[in-house]
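Yeah, one chain of the complex is gone here, protein chain that is, but the others are all in their spots.
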Amino acid sequence: MNNFFVPSNIRPSCRAGLMLLASAALAGTLAIAGCSKSNNATSSAASGKKMYTICLLPKEKDIPYFTSCAAGARAAAKQLGDVKLIYDGPVHGAATKAAAMIHKWTLQGVNVIAVSPNDPDVLAPAMKRALKKGVHVITWDADGLPGTRQYFVNQASARRIGYTLMDTLAKDIGPHPKGPIAIITATLTAANQNAWIHFIKIRLKKYPGLKLVSIQPSHDDQRRAFQITQHLLQAYPNLKGIIAVSSAAFPGAAEAIKQAGQSGKVQITGLSTPDDMRAYVLNGTVKSVILWNTHALGALTIRVAEALASGKLKPGQKTFNAGPLGIKKIVGHQVLLGPLMVFNKKNIGKYHF
Amino acid sequence: MTATNGMNALHPAGNKNHGTGPAAGPGALKRLASFPWWHEVILAILLICLLTYAGSVAPMFLRPGVQIGLSDRLWNVALLALPMMMIILTGGIDLSVGSTMSLSAVVFALTFTHGAPLWLACVAAVATGLACGFLNGIFVAWVRVHPLIVTLATLAAFRGVAEGISLGRGISGFPPGFQAIAHHNILGLRPEGWLFIAAAAYTAIVLAKAPFGRYLYAIGHNEMAARYSGIPTAKMKLFLYSLSGMAAGAAALFAVARVDTARANLGYGMELKVITAVVFGGVSIFGGRGNIVGVIMGLLLIYETREFISWQWNNDNLISIIIGGLLITSVLLQVALRAGKTAQ
Amino acid sequence: MSIAATPVHPSDHPRRRFTGALAVLAQRREYGLLVLVAAIVLFTGLANPAFFSPGNVQDTLVSFVPEAIVSCGMLLVIATGEIDISVGGLMSLLAAMLGLLASPTHANMPVWLVIMLTLLAGIAVGFLNGILVAVAGIPSIIVTLGMYTALPAVTNMLMHGQYVTDVPPALRFWGSGTFLTIPISLWTTAVVALCAMFLAWRTALGRRIFAVGSNPHAARLAGVSIVWTKIFVFTLSGFLVGIATLVTATQLSVIEPGTGQSLALAVVTCVVVGGASISGGRGTIPGALLGVCLLGLVRGVLIFLKLGQHAIYWEHAIQGALILAAVLVDHLASRRLGGEGHA
Partner (left out) sequence: MTEITKDAPAGQPLIRLVGIAKSYGGVHALSGVNLDLFAGEIHSLCGENGAGKSTLIKTLGGSIKPDRGEIFINGRPTAFSGVRASEAAGIGVIHQELVAFPHLDIPDNIFMGREPRRLAGLYLDRRRMLRESAALLESLGEPLELRRSVGGMSVAQQQMVGIARALSQQCRVLIMDEPTASLSERETATLFRMVRQLRQRGVAILYVSHRMDEIFALSDRISVLRNGAMVGTFARADIDQPQLIRLMVGRELAQAEAPGRRHASTGPVLAVRGLTKAGFYEDISLTVGAGEIVGMAGLIGAGRSDVAKSIFGLIKPDSGDVEFMGAPLPHGSVRQAMRRGMALAPEDRQHAGLVLPMTVEQNLSMAALKSVSPWGITRKKKERALAARMVKDLSVKTAAVTLPARSLSGGNQQKLVLGKWLARTPKLLILDEPTRGVDVGAKAEIYQLIRRLAADGMAVLMISSDLPEVLSLSDRILVMRQGRISGELPAAGATQEDVLKMAMPDAPQVDPATNIITDSPGEEIV
């Protein structure tokens, strides 16, 4: 007769206690809401100085890569002084949620929305709508569809990331690389990672000895990446290398190689922050970690956004003065951050982000 | 809990106290306690408090243009909440709605990209939803497996098939006319909104006034007695799950139109959002009790809370914490009120 | 009153006795599952002998650890007729605690204290669930759905969007260390499973847990405290999540905010596939563990069968189909036997 839908019977004498408990819980919930400090987008600073509200949208909030970008952005906003920075994004990287956030900011009438599109197709309608409403839209970290943004703060194109990952793995494996390799991605439906994988496959043709045998999802879960790598190592005993295209898979995959005692025998490379990978680079499991300066990326994005909002950045400009970051080249719609960084045993000690 | 429960002792058969009729007897206090709309009133009060607060700290939030603009994210949850409410009223549950959405969306996109006309692709999407719901219904009504288990399995299976046939790719580039169904207002409201209002009005009438509605409550309270009264319980369940699937198919079309992309991750986690809204609206998770007014209040309160927190504090995590807390608290209040009623 | 799909009245179903293999398979879901798991393992192993390599056997078993440990608690919760879908969120919270408290750059507490605090936190959340369900009378699916929603968000806010990368080696020993060449996590799982089996079958409390789910009214009349039994199972579930966190979150060098978030529905599914009745009263620990094996195997098997790059896209579809098949076979078998017609 019983099941979990059926509540236990309540003794009448519990009533007062229950009421009290319920009220306390309600009060507590509201208190949490009340305690959160308001950073209303539409309020302007008391100083009277013109403030620009810039919204920075990551692909996924609460992963170290974007947290580190956001730190750079915050620092830049502080330096600039006329920027009110809003950093928020979907916790689990749901692109539809990101679209809703862009939509909300459009309604709030913020000055700039800087988008790192998790799924450019999904975000395109919302970004176009924002442009139409007079909100500046730029992309950073990953590009959007043409016509959805004014500038793209480009740390690397999907092509460059894909090619670099492939080339780095081939180089790490050694001269005349030969044998099976595998890719570990975050989710099977992540648009940006699928784009990188696409370019990895194209570049793979340059290395006839290498054969891509498996692409496995880690579902944004390090432990899953760990297990998948273990399975791959067992299923393909002569596996030569693994590319972890997601920072949400790289440390887990590296750990599996290390625990299997295959450090040095199976090469692994991928995208991640030096902080998360330092131990593996130092102990020799990972030869190269590929990334760009995330702090600088966040900072440059904010500076471009501020310049765009204040009219300092005009169409046709060939360079952009990014203050402490130096002069950056502008090619078409793209503001270039600089080269990709490859972290290895020699240089990883110098970077902390 | 010991058996010193007054309810139990008086009515050994009744281990639950959610009678549909008010307790008889004089006394204003008693009548107050047996007032059947407490839950809705509490939700309304909370909603008014929230909106008043929102109006005082962010007047812009209450502007009709903003509200209608923000409503995009309300409608698909709302649309799915109606069949879900009816399923929960019968004591069932449908965890597969989000996955059904993803499969419908993928089928729509694949049909379209393979050269079918748009209308045919739309029909294919809704038919896919219907087929998914029908499969759930078969297992629940005929094979008689617990709905939680059936839909837990199809939760994985439908999305899995969507991933399998689309290979995880996003498919976009639908004609502007199709996108318009999610972006253009008719008389100040999205087409999806009008669809919901029409469906809700119809559901309200059915639940309150039609034999079908009465049968739903009867099944939720006592399925066997309903069956022995000649109520076609199996057919009704089959219908409800099919309806839920079909609604998911339709919701998928609107969702695809909104983002102009169909991908197998569409509607991820939708089931819990819908169930949360329904339960929040006072529908008893064990069936037989609840009404459409409550569900609409629940939907509005959750949605306004969500949007306001997002508007004011830009914190996705905070929303989850508050919604989780409110969910437990609202049911706690319900239970406490009912306990109060018992003690009268 | 019951919301079970088909309220079965004693005289509603005939009782006929079948004998032979079908009867054995139907009466003991475990045997059927065992045959299925063995068939899958054998098939994969024949297709790719590397599947049988000791390394892979160990890795595969280790990959079942969190689901296996948590399913022991879940089974007992489901046996009382309740459900606990907060386990995933709880694991993420406990993993974050484990990392933040032990990390030298954060709280830097001694390892033993960290372990104590984490387990206590698991117990506390489980106890709170139990109180809300058994004393306050909120349906467990609501309580734990609320926790499921709120706890991961709390974790995210605690972690500030960063991984903990400096888990001290003494703590990592629990996840990556070995004892007599077998990983600590496997020893732990074995101990937990044996204790849970002992609890379920050989203690009065265990029998009472099943009695509460089987017929709460009768249990009350027999003097069994429903409130305390339910509080106990929820607390135990929280405690086991703590144990599972201890031996799995420390497997990796980084601790992320999202540890174990998809655990809840997976574990419920495993337990149910393992033969537990979602309405309470029925289910066994070995059944639940076999359910964990069956669903966990799919991932590895797809890799070892080398079905090509696209096979992995069908992982969820295969899992869903397996669950439906298990339910259907069980139903058909029990219908022929005239037993309860619903899982």
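In order of appearance the chains are A, B and C, and numbering begins at 1 in each one.
The rule is short, and it goes like this: a residue touches a chain if its C-beta (ideal position, glycine included) is under 8 Å from a C-beta of that chain, and two chains touch if they have at least 3 such contacts.
This is a predicted model, so every value here is computed, not measured.
Among the chains on display, the ones the left-out chain touches in the entire complex are B, C.
In the complete assembly, the contact with the undisplayed chain comes from C:221, out of C:38, C:116, C:194 or C:221.
Of the listed residues C:29, C:172 or C:282, the one in contact with the hidden chain in the full complex is C:282. Even with one chain removed from view, chain C keeps its contact list with that chain: residues 7, 9-11, 14-16, 201-204, 206-208, 210-211, 213-215, 217-224, 277, 281-282, 338-340. Think of the hidden chain as still there; on chain B it touches residues 2-4, 6, 9-14, 16, 18-22, 24, 205, 209-211, 214-215, 217-218, 221-222, 224-232, 288, 344.
FYI, only the chains that are shown with their structure count from here on.
One simple way to say how far apart two chains are is to compare their mean CA positions; for chain B and chain C this gives 28 Å. Listed for chain A are residues 1, 3, 5-10, 14, 18, 21, 61-62, 91, 188, each touching two or more other chains.
Of all residues in chain C, those that touch two or more other chains are 1, 3-4, 134, 136-139, 141, 152-153, 156, 217, 226-227, 278-279, 313.
Residue ranges on chain B touching chain C, taken from their complex, read 1-3, 15-16, 91-92, 139-140, 143-150, 152-161, 163-164, 167-168, 220-224, 272, 275-276, 279, 285-287, 316-321, 323-325, 327-328, 331-332, 335, 339.
The part of chain A that touches chain C in the complex is made up of residues 1-10, 14, 18, 21, 61-64, 66-67, 70, 91, 188, 212-217, 219-223, 226-228, 230-232, 234-235, 237, 248, 251-252, 255, 259-260, 275-276, 278-280. Partner chain A is touched in their complex by these residues of chain C: 1-4, 48, 50-51, 53, 55-56, 59-60, 63, 66, 78, 80-83, 133-141, 152-153, 156, 159-163, 165, 176, 212-217, 226-227, 230, 248, 251-254, 256-262, 278-281, 299-300, 303-304, 306, 309, 312-313.
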